[in-house]
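Excluded from the complex is one protein chain; the other protein chains are retained at their positions.
Take a look at subunit A:
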């Protein structure tokens, strides 16, 4: 009965949508990279960079949206590094991606210490505030859950639509999908596979960084170590779960977030008193593994994912 009460409470759904937002940004970013044929394992580190860059900009007096832009640009810079190594040089996407994650994470912590040498507790910033959409926020339950979020959350959902339209309804999206399926088809049409892939990785990395920035600018309002906490890896799984489709990936993100929000609340019920809390912490991950096993059987992997393309090679 307790769990049912939770499921129909507006605060639960508010939390679920909020938790889903950074995942949506980053998963869409990963989806764009993979649709073009590049697995970007730099995602975890790039989220850390975004979280820090956005937060620092605001902390130093910049505007909130300016902070988002800085986060995106810093993510794109790491995307450029990743793309340069994996696309024209054709290096292993696994090795480069993990390398980028390690580099980005360590560099961020280093910069944090440089910027704030003597701070012990992380300073707060004036973050994005919830914006109640006129009229829509008056709808019972849904209004409170969906239409009383921060602007970045709205942006995440709008972005899913934009990515979907771009991929399926524009010549650009066609070229990106073809680059991930059969790069020779792109080259035969006189387009640059290198250009398309590098562009996709940079844009994708920019979105990952915005996902990271959401954490500092719209959720926790400050930056601390380990705050990304594996969300990047979850996004890699979400893309598979979503079968490389933006809509399904968004759905997966909300589902995972709902599990996460649920377990926190169940911990506080009488049930939570009997069961060690670690079990609850584990639950969303176990459920996502199960969901992944079921969903990925039908997933359509881009055929040229992780296959470097070298022009003129036979």
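Note that a residue touches a chain if its C-beta (ideal position, glycine included) is under 8 Å from a C-beta of that chain, and two chains touch if they have at least 3 such contacts; residues count from 1.
Criterion: contacts and distances are computed from a predicted model.
Student: Assign the chain not included in the display its UniProt protein name, restricting the answer to "Cysteine desulfurase", "Cytochrome c oxidase subunit 2", "Nucleoside ABC transporter ATP-binding protein" or "Electron transfer flavoprotein subunit beta".
Tutor: "Nucleoside ABC transporter ATP-binding protein"
Student: From the list A:30, A:44, A:144 or A:181, pick the residue that touches the absent chain.
Tutor: Only one of A:30, A:44, A:144 or A:181 touches the chain omitted from view, namely A:181.
Student: From the list A:11, A:106 or A:170, pick the residue that touches the absent chain.
Tutor: Of all options in A:11, A:106 or A:170, contact with the hidden chain holds for A:170.
Student: Write the list of subunit A residues that the hidden chain touches.
Tutor: 169-172, 174-175, 177-178, 181-182, 184-191, 300, 302-303, 311-312, 314
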